[in-house]
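Omission of a single protein chain aside, the complex is shown with its protein chains in their original locations.
A, B, C, D, E, F and G are the chain letters, set down in written order, and residue numbers restart from 1 in every chain.
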Amino acid sequence: VNPLVGICMGSASDLPVLRRAADALDRFSVPHEVRILSAHRTPHRMVEWGRAAAGRGIRVVIAGAGGSAHLPGMLAVETDLPVLAVAVESSPDPLNAALGSMVRMPEGAPLATMGKGPAAAWNAGLLAVRILALADEGLAAAYAAYVAELAGRVAGDDARLVDLGVDAFLDERG
Amino acid sequence: VNPLVGICMGSASDLPVLRRAADALDRFSVPHEVRILSAHRTPHRMVEWGRAAAGRGIRVVIAGAGGSAHLPGMLAVETDLPVLAVAVESSPDPLNAALGSMVRMPEGAPLATMGKGPAAAWNAGLLAVRILALADEGLAAAYAAYVAELAGRVAGDDARLVDLGVDAFLDERG
Amino acid sequence: VNPLVGICMGSASDLPVLRRAADALDRFSVPHEVRILSAHRTPHRMVEWGRAAAGRGIRVVIAGAGGSAHLPGMLAVETDLPVLAVAVESSPDPLNAALGSMVRMPEGAPLATMGKGPAAAWNAGLLAVRILALADEGLAAAYAAYVAELAGRVAGDDARLVDLGVDAFLDERG
Amino acid sequence: VNPLVGICMGSASDLPVLRRAADALDRFSVPHEVRILSAHRTPHRMVEWGRAAAGRGIRVVIAGAGGSAHLPGMLAVETDLPVLAVAVESSPDPLNAALGSMVRMPEGAPLATMGKGPAAAWNAGLLAVRILALADEGLAAAYAAYVAELAGRVAGDDARLVDLGVDAFLDERG
Amino acid sequence: VNPLVGICMGSASDLPVLRRAADALDRFSVPHEVRILSAHRTPHRMVEWGRAAAGRGIRVVIAGAGGSAHLPGMLAVETDLPVLAVAVESSPDPLNAALGSMVRMPEGAPLATMGKGPAAAWNAGLLAVRILALADEGLAAAYAAYVAELAGRVAGDDARLVDLGVDAFLDERG
Amino acid sequence: VNPLVGICMGSASDLPVLRRAADALDRFSVPHEVRILSAHRTPHRMVEWGRAAAGRGIRVVIAGAGGSAHLPGMLAVETDLPVLAVAVESSPDPLNAALGSMVRMPEGAPLATMGKGPAAAWNAGLLAVRILALADEGLAAAYAAYVAELAGRVAGDDARLVDLGVDAFLDERG
Amino acid sequence: VNPLVGICMGSASDLPVLRRAADALDRFSVPHEVRILSAHRTPHRMVEWGRAAAGRGIRVVIAGAGGSAHLPGMLAVETDLPVLAVAVESSPDPLNAALGSMVRMPEGAPLATMGKGPAAAWNAGLLAVRILALADEGLAAAYAAYVAELAGRVAGDDARLVDLGVDAFLDERG
Partner (left out) sequence: VNPLVGICMGSASDLPVLRRAADALDRFSVPHEVRILSAHRTPHRMVEWGRAAAGRGIRVVIAGAGGSAHLPGMLAVETDLPVLAVAVESSPDPLNAALGSMVRMPEGAPLATMGKGPAAAWNAGLLAVRILALADEGLAAAYAAYVAELAGRVAGDDARLVDLGVDAFLDERG
């Protein structure tokens, strides 16, 4: 099957975070490809991939980066597909370079920032699903079921906490 | 015509920024509606609008907010459509409350942050166009033409600067 | 007994911090309930709880949240009771999203921010006691006794440090 | 009439911000007093006022401060009444000293931070009303009416914007 | 012997940091006292100590604090002696509350901030020595000898590094 | 008369801020000198001045700087006198370079940071007075009188505000 | 004459800042070219220019950018020449996106950040001169003369201030 979503990162070290985007897509059976393309080390492979993406049937790009975070922004320039950015920072960074860079794209170069870390990568996968679901009713229904499942889990926790009280509830969770 | 994009904000004072999103959509003749719905003052109107949006044919939501920035996140919860957030801050805010809040949505509640201010609002309009163009070849072509136009403008500036030199170039621009 | 204080959080993972608010209320024998209500996953349960709170006899709401921190602000909108916010952030967050969002509520939507982490949760419990003590002289007396106890403990430490000197004092504390 | 709320600040230069708290209380006809008491210049007057406040019938304290912001925290120590803090900073302060200090009170010294500037001062007045309304049904009703009025104003703006469109709406507002 | 320097902190938990100030004074045989005086829990003991300090022969005050950091500023108000502030923060604090509060004292209430943590506490001890040495030639000579000793240690490291090369030098230091 | 305090800055553009330190010293008739010595442009003049200061009878050094702020720290190294640093930043600087650099001096190189801007410069002058007053009873008495004067001014404002009410008080001040 | 330094920026609006780099080069008669090449709008022109630069005799690249700041980093990848980055931010940016991005380049992609604004652009010109002077003794002598001139100007200001005193000195400068 042709991938509908391309997940790109500049280094294998970003994969543990970005794989959460792939996991989200897997949950909804959305075909995708995962690629290591570095804006700093393989700029021309990155450009080629970006330019070819739409023609290959890809419809949404998810790009993760840390530090200077050039990959998401440069991909947003090389393709006209929607590009979703995920910040990856292995150590606490008070300058917040990656996030700060992503949310400051100039007029004319739109980039959608999803946040930082694994939760943001998962959410990038979900936003890709929301976009693809615009043209796929089955996917829209699956997404609605997922939302209901999340709600049920929280409601269940609440009921259990009310039943058990704080101490027993925390004990049960270990 | 039915709106395809809904542009929401919590207060009329956000309109000068958010109108740039509407301007971007107008440039591509994308029908849209602009609404004032406050998460803090009219929470129930906001909920109703969010829940009804998909059914009314809206496909992308753009939501602007400053300060605590509840509107974009709560709309992302009330609808399963893609929601694009634009930060609006009238005064310098070292805590960057609105941006900081937008990029920290929890797992399961995806929100796409476009940045802060008029350029981010314009880019939100452009990202909506990129999403809609996935199912509209004419729109895709129009977008590609826009990108080429931007490139031409920069190349023209470069040529003029090389011709005139710094001083004359700056004089000409006034 | 009817709860006088409602302690809400969006996820069971916030409970180790928020339980400190319950502990503070327990110390003064103030009846309370602890609930898991997510602004992002169970928005309608949150709205219902907020709207019903005053009618059920609740007089103060304590709401904890991390990240985008929508729960405290949305509860402050759904009820006219005083709402006290506690930031919960499991990892260091240079953007300080939760705190930053809490202290930027717009005019007309008052929210009282108590700080971040377990000490802030304890202080939220204490502030609830201060509010309830306005109409309960016994509670006011209990609070004054607590303040005196804290003072006594510090004065005792000071006397012990003066007696023992720095090294022996630190040795004694281990 | 005896004041129910005391509004304190360290300098006359804070009055243009803090008066918004007084304005909010005036709107609900809540008697209050406004005082200039400096933690740095008149520490003993501050202590005396704080210790006497509850006995004089005051039930809520609102304290504004900029910079090192000692006044709200020290008042929270000298009285057992609920104390609401408002940050006042005349120039942009990247360190956010006043806010940062307010939200970091130690365990045992609860202080409720309302935010920074005139909107936060207004909200401090509103939170005082919420607290007083716990024991005053008329005040609770007046507060509910105020909330409805705010909602009506936003709904009116929304309707007008839908009617007029963006350009005419902005023209009308000038 | 009468103490010439008073080292104050609000809690025994600050002692591991502040004791470095005492260590610096011990190195120069400057008599000092170390006290636990809390601005939040024992405000009146703090005031009394501050007011009596000069009369008891104390000439420099070193005050450590974390979080809201009221102790150094309030002591600077209760005495006319020079007061040196040391920030103590057990966990990373992106708001830098203690430091931020210390460097924002208002006009008329001078406070000298030495920095954060053990090195700053040591430097506070050194600055107290510099002040006392203005009236004590022996102390001035001892300080000059200390500076020479530090210089000798660095010059020795440099010579050893040049001799051994990077790898052997790092091996030797383990 | 021999100067007792040396006020140094790296550029004439810092003088409008640093002159406030001189003004504070003038108020107490403390002789001082004001010098332009740049760590970056005249490093050797700076070194010479620093090394000679104590021998010339100077007892306290006040050093102002913006940006990289090398002057205060390098002077603290070239002299063993107490050195008080004042940050001068003509434009808002979110990195707070000058302040941040001043409060991070390494162990063994003590520098006392007074804050940023004219109020901090005035406070640097006051701290110099506090240090000199340790050996000058007349100066100590003058300082105490100044503190009383400040207190009187605040108490007067408070009395006037209570008399007039908020509106008339603000009108009177214009 | 062939340019030895290439000064690049993404938009004509950056020229008022970047021209200061050209001014510095002009002062030392170093031939240079000034170009508008956008990483976001003309990525392929940027790539071509970067790849050809060394072959055309350019030896140092100065690149200015604001916001996401992709231009300096991408040029550092497309050429092996030394690249000096200058941040340009027209409005205060608490996230400091451009600077933060520049100083976080990954291992293997060196970029030298000179700072923000016109002074940093001037310094970029000076650093280019320092690099070129390694192979040009005349340029090295001219640079040394410039340093001496700066020192002379500061020493002159100092002498004038000592002569005139603060008030007259400030009057003279207007």
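Quick note on the criterion: contacts are C-beta pairs under 8 Å (C-beta built on N, C-alpha and C of every residue); 3 or more make two chains touch, one makes a residue touch a chain.
Computed from a prediction, not measured in an experiment: that's the story for all the values here.
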| item | value |
| --- | --- |
| Touched by the hidden chain, restricted to displayed chains | A, E, F, G |
| Full-complex contact with the absent chain, from F:77, F:155 or F:170 | F:77 |
| Sites on subunit E contacted by the missing partner chain, in the whole complex | 92-96, 99, 147, 150-151, 153-155, 157-158, 161-162, 166, 169-170, 173 |
| Absent-chain interface as seen on subunit A, which is shown | 10-12, 15-16, 19, 22, 33-38, 41-42, 45, 91-92, 94-95 |
| Positions on subunit G contacted by the hidden chain, ascending | 59, 80-82, 84, 87, 99, 103-116, 118-120, 122-124, 126-127, 130-131, 133-135, 140, 143-144, 147, 150 |
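Everything below uses one rule, namely that only the chains that are shown with their structure count from here on.
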| item | value |
| --- | --- |
| Centre distance in Å when subunit D and subunit F are each reduced to the mean of their C-alpha atoms | 34 |
| Centre-of-Cα separation between subunit G and subunit E, whole angstrom | 41 |
| Multi-chain contact sites of subunit A, meaning residues that touch two or more partners | 92-96, 99, 103-106, 108-109, 111, 147, 150 |
| Touching chain combinations (by label order) | A-B, A-C, A-G, B-C, B-D, B-G, C-D, C-E, D-E, D-F, E-F, F-G |
